[in-house]
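A single protein chain has been omitted from the complex, and every remaining protein chain is retained in its original position.
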Amino acid sequence: MINKQISSIHEAVADIHDGATVMIGGFGEAGSPIELIHALIDQGAKNLTVINNNTGSGHVGLAALIENKRVAKMICSFPRTANSTVFPELYKSGNIELELVPQGTLAERIRAGGAGIPAFYTATSVGTPLCEGKEIRAINGRDYVLEYGLKADFSLIKCLKADRYGNLIYNKTARNFAPIMAMAATTAIVQTKEFVEIGDLDPEIIVTPGIFVDRVVIVANPLLESDLVKAERSYP
Amino acid sequence: MINKQISSIHEAVADIHDGATVMIGGFGEAGSPIELIHALIDQGAKNLTVINNNTGSGHVGLAALIENKRVAKMICSFPRTANSTVFPELYKSGNIELELVPQGTLAERIRAGGAGIPAFYTATSVGTPLCEGKEIRAINGRDYVLEYGLKADFSLIKCLKADRYGNLIYNKTARNFAPIMAMAATTAIVQTKEFVEIGDLDPEIIVTPGIFVDRVVIVANPLLESDLVKAERSYP
Amino acid sequence: MNDQIIGWSRDQMAERAAQDIPDGAYVNLGIGIPEKVVRYVPAGREVIYHTENGLLGMGDTPEAGQEDPELINAGKRLVTAIPGAAYFHHADSFAMIRGQHIDICVLGAMQVSQNGDLANWSTGDPDAIPAVGGAMDLVAGVKTIYVITQHCTRSGDAKLVANCSFPLTGQAVVSRIYTDLGVIDVTDDGFKLVELAPGVDFDYIQARTGCPLLAA
Partner (left out) sequence: MNDQIIGWSRDQMAERAAQDIPDGAYVNLGIGIPEKVVRYVPAGREVIYHTENGLLGMGDTPEAGQEDPELINAGKRLVTAIPGAAYFHHADSFAMIRGQHIDICVLGAMQVSQNGDLANWSTGDPDAIPAVGGAMDLVAGVKTIYVITQHCTRSGDAKLVANCSFPLTGQAVVSRIYTDLGVIDVTDDGFKLVELAPGVDFDYIQARTGCPLLAA
């Protein structure tokens, strides 16, 4: 019988190894799997390459993972936002590497990684410093830059409802990177607010079919990053 | 006010020009927009390039469009199926061109066309006659073939429900190529079984957001290709 | 010996292949005999069938009165969807295939070579209409490729051969072959017998194989 449910968040992230590439869902706090990130901090894996659109806020969640020196390299489109001081300080002191990728190219590289497309051409970044050193090719009279698919060892994502097959649906704009990160990771680890019976999710509305999901853990009342930042909390 | 509803199928296809490239949804009869195809036959446009997974059955729908000599070229993965005699006869007599594309490459080329990706690499067809003359590139030790995005002037697709913004949902495996063909065509023309009020479709379950759709026409009781084939009907 | 009564039937070939599909596997079934595999999941196992026209969680043929012409498989036959199924579009469906998310694909074959090359889409006959469907995508993307096929053609020619004479679907992609006469693995040393069908002995199957077969 297929049952992807894992009983604890700590068990769900137990095998993330030093040096792993980890995609973390979320755009700002929307969709951020904060409990899984905190479990990863507890677990201790270090020298990680992390792929997320941003670098977290305050001293919790992704920012805490970075602050605890677990991240060797960030691949993201926008590493500074309101309340993000952790990444900038480490970056300025040369203690963390940054691969800056335009947001749409980042999304498409992740989708390509998950879809078995090793590389594709896009017009984004042509004529800018971000295409320096990359292959440029003219196709039908326009210049495009070659970009490569991105894969990960693990992805940590958050959803609204899941079943034991790993079928997922999301809440509003918390969907963002989660479906493509589930596709692009060898092991996709999901925290869900609700766990439902097989057949409860209409097959017409499933956003992430279970084939892309490996582990599901229930976090019925997830913390909100903005609440923790406001309360000046830090993790651990 | 945005209202993409068109009152008649004939009006919906009126501007399809001779020589146009037309994507037609459906996999076999599932999702085949048979009324729109028949309206296109009535309309008379010829010398068309048609993109569909197959070449139709019997003497109705896509097979009838071909039989009526409107199609100069088919781009498809599987041009012969049970009850398909029209295409094979024209092909053998040299009266229709064929571009044979593996089904997944066809789907990805259409998705790429719609997503603004001019070209991508895939392992499909490497080492087979279908990659002859194409660029092969080794990426991370494996050979891949370069394939180009596909676009169309028009797409003809079928859905279950639509609203005046052009938001669409589908029925079961009739979804198949429709969402990506809506994306890849300059003008996406949709026949829907039901037309619903704005807000009736939950924003979480919309498969094709209205931005990809140009015209919606109601066909409340669409014909079934298999019924017509069984009854040995032909069109017109 | 009589070809009619020894070896496995089409259903038995499908049933035998089903034994090798582990619990929890995601499996795509090609058109023809492979379609029958869906019926033979061994007791206690849960297998999720994918059909490339946009369904994960494909079930068997619908009961009379339950048919929906818009719920079909890749062979365009009427099917059902199991509880827990999901529908998606063709690009997402082939992302599952190309992205190596499907564990096993079971396909038919015209020829398989001893290094695992598969030919199953064209005889190369210039008068034939070429048709490939999703076969090239499946062999390029799915982790493990099984083949179910009659051991020989109707005219008695070997389908397991040293080198395919027909145009390839993919190079060195097949892992295991289920025929009416037995189960054969593709190994680094060529074809290797795994199991004989009832009433078949090694000499019988070797005589009908186009290149050397290693004993089990």
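Every chain is named by a letter (A, B and C) in the order it is written, and numbering of its residues begins at 1.
Just so it is clear, a contact is a pair of C-beta atoms (placed from the backbone, for glycine too) under 8 Å apart; a residue touches a chain by one contact, two chains touch by 3 or more.
These numbers were taken from a predicted model, which means no experiment stands behind them.
Colleague: So which shown chains sit in contact with the chain we cannot see?
Modeller: Those shown chains that the absent chain touches are A, B.
Colleague: Who touches the missing chain here, A:21, A:49, A:68 or A:105?
Modeller: Considering the complete complex, A:105 is the one touching the chain left out.
Colleague: In the full complex, which of A:95, A:173 or A:186 touches the chain missing from this view?
Modeller: Checking the options A:95, A:173 or A:186, the one contacting the hidden chain is A:173.
Colleague: Write the list of chain A residues that the hidden chain touches.
Modeller: Given the touch definition above, chain A has residues 27-31, 53, 77-82, 87-88, 91-92, 98, 100-105, 107-108, 110-111, 122-130, 170-180, 207, 224, 226 touching the missing chain.
Colleague: Identify the residues of chain B touching the omitted chain, counting contacts across the whole complex.
Modeller: Where chain B meets the chain not shown: residues 1-2, 111, 113-117, 163-165, 167, 183, 198-199, 201, 203-204, 206, 209-212.
Operating definition for what follows: only the chains that are shown with their structure count from here on.
Colleague: Can you tell me which chain pair comes out on top for contact count?
Modeller: B-C
Colleague: Could you put a whole-Å number on the gap between the CA centroids of chain B and chain C?
Modeller: Chain centres of chain B and chain C, defined by C-alpha means, are spaced 28 Å apart.
Colleague: Would you kindly tell me how far, in whole Å, the mean C-alpha position of chain B lies from that of chain A?
Modeller: Going by mean C-alpha positions, chain A sits 34 Å from chain B.
Colleague: Note the residues in chain B that touch 2 or more other chains, in rising order.
Modeller: Answer for chain B, listing residues that touch two or more other chains: 108, 122-123, 170, 172.
Colleague: Where in chain C do residues touch two or more other chains at once?
Modeller: 55, 81, 87-88, 91, 94, 97-98, 141
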